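Have a look at the structure below before the remarks.
One protein chain omitted, others in place.
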Amino acid sequence: MQEIKREVLVNKASELLKNGTVDRVFGWKKGEFDYDITPALFTTAEDIENEFVWGDFCGANFSKYLIKETGKSENKVLVFLKPCDTYSFNQLLTEHRFDREKVYAVGVPCNGMLDTGKIKSSAEGISKVTDNGDKVVIETLFDGEITLDRNELLPDRCLNCKSKKHVAYDELLGEDGAVLDSNRFDEVEKLEKMTPDERFAFWQNELSRCIRCNACRDVCPACTCEKCVFDNPNSGVENKAATNEFEEKMFHIIRAFHVAGRCTDCGECSRVCPQHIPLHLLNRKFIKDIDSFYGEYQAGAEVGSRAPIVNYTTEDIEPGDAVRRNENA
Amino acid sequence: MQVNEYKPLIVAFCCNWCSYAGADLAGNNRLNYPADVKIIRVPCSCRVNPMFILRAFQRGADGVILCGCHPGDCHYTSGNYYTRRRMALLFSMLDYLGIEKERTRVEWVSAAEGAKFAETMNDFAKTVAALGENKRLEDLRCKK
Partner (left out) sequence: MQRIGVFVCHCGTNIAGTVDVKAVAEALKTEPGVVFSTDYQYMCSQAGQDIIKKAIAEYNLTGIVVCSCSPRMHEATFRKTAAAAGLNPYMVEIANIREQCSWVHKEVPIGTEKAIILAKAAVAKVNLNAPLTPGESPVTKRALVIGGGIAGIQTALDIADAGFPVDIVETKPTIGGKMAQLDKTFPTLDCAACILTPKMVDVAQNDKIRVFSYSEVTEVGGFVGNFEVTIKRRARYVKEDICTGCGLCTEKCPQKKVPNEFNLGMDNRSAIYIPFAQAVPKVATIDPNHCMKLKTGKCGVCSKVCTAGAIDYEAKDEFVKEKYGAIVVATGFNPISMEKFDEFAYSQSKDVITSLELERLMNAAGPTGGTLLRPSDHEHPHTIVFVQCVGSRCEACAEKGKEYCSKICCMYTAKHAMLIRDKYPDTEVYVFYIDVRTPGKNFDEFYRRAVEEYGVHYIKGMVGKVSPEGNKLKVQGSDLIYGRQLHIDADLVVLAAAIEPDKSARPLATMLTASMDTNDFFTEAHPKLRPVESPTAGVFLSGTCQGPKDIPETVSQAGAAASKVIGLLCKDKLTGNPCVAHSDEMMCNGCSTCEKVCPYGAISYVDKEFRMPDRTTKVRRVAVVNEAVCQGCGACTVACMSGAMDLKGFMNKQIMAEVDAICK
């Protein structure tokens, strides 16, 4: 259950619309099912009153939408930011991707968002999902009610939440939290401890399921290129049709490399992957390596920070030693 | 040398100012290394995009080596420092994916180090030959 009530968000949005601070509001809207919430843009207090949703499935990070939306009008747009979203927000500001002046950011606390995939795999014919604190009640069409521990239904990104602190906002609803000591690198370490053969088998199994739908890229707040290299015929790497081509094979490595030092570890890539590939484990590997090779760095923690991949010291670790270090880890 | 030894395909990216000149010096001094090594000249090691390396592997290279000026001696002052960070991260990632770490290497070779260039290439070619054909990057996304 989210600690802050829907009414608080709705009232805030309506207030800001009415007093002219903003003329558009990013929020969440009901989809076909309870767990199927979609991002939406509201322009009237009435629509917000009727359709605005706030709950356990409002995981979508709006930061990326600001790039296009702020370019459309001179007026401000309201965006609700969960703590993890604020890091993406800052990272995009660092990269000058939108005009801060055209956004009114309201920080909202977050207790973790439920994992749609886990919900769906826990029951058939789900008709309603209610969250009453520690437990989640799933009503089904055929099997009656199922009650599960809320923690069991959290995605990895929320189980290992890195921060409850908002690093950017104009206004905060509720209490601000703190940066947390998470265990987010545990999974990465587990993989590092495997033999290369085991690692290869793991990744082959995961990545072979990829259907190249681009959902990870499209949702990623770091993947905001005007034109992605994989969409650009002039880049020499774009190739949609042939299955045995470069893009097909190397997409995830290149994508992870392109967001290295910029990825805030928001976990959206894994959330939206229809094939449930744990893509965040690629990004986290880079984050973990950056932290251990060059000192801790959290993308988006501060606007204007210089990512370690575009920086150096004269005493940096040699690539050969970096790889050997994995071996001894 | 065994007759049936695997002949690997090796792509070497060399920076124009140090390593490419080091390779030339190896030639001047008639220092042998396997013909499996094919050099591509780039202005600086920092010009090498990870995509070039992955492309080489995808097109059948068995090993890719990147050579630049020694840290501190970069013609462009800082290019090889960026290379060092980029490649440390990329190689670590490839290793994480289970790709043999011996297939990638970064070596600093100055214009005066013809002998080092030849030794490096001999050693790298031998290491890569021992691994045999590069299948893993090929197969990363094709579960059999």
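Each chain gets a letter, A and B, in the order it is written, and its residues are counted from 1.
Here is the rule we go by: contacts are C-beta pairs under 8 Å (C-beta built on N, C-alpha and C of every residue); 3 or more make two chains touch, one makes a residue touch a chain.
For clarity, every value in this text was computed on a predicted model and none was experimentally measured.
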| item | value |
| --- | --- |
| Options A:224, A:264 or A:298, residue touching the unrepresented chain | A:224 |
| Absent-chain interface as seen on subunit A, which is shown | 71, 94-97, 224-229, 232, 234-237, 258-259, 306-307, 309-311, 314 |
| Residues of subunit B (touch criterion as defined above) contacting the omitted chain | 9, 11, 16, 20-21, 23-28, 30-33, 35, 38-44, 46-52, 55-56, 59-61, 73, 75-79, 82, 86, 118 |
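By our rule, only the chains that are shown with their structure count from here on.
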| item | value |
| --- | --- |
| Between subunit A and subunit B, centroid-to-centroid distance (C-alpha), Å | 36 |
| Parts of subunit B lying in touch with subunit A, wherever the complex brings them together | 50-51, 54-55, 58, 71-72, 78, 81-82, 84-101, 104-106, 136-143 |
| Subunit B-facing residues of subunit A, complex | 188, 191-192, 196-205, 207-208, 210, 229, 237, 245-246, 248-250, 253-254, 256-257, 260, 282, 285-286, 289-290, 293-294, 308-314, 316-327 |
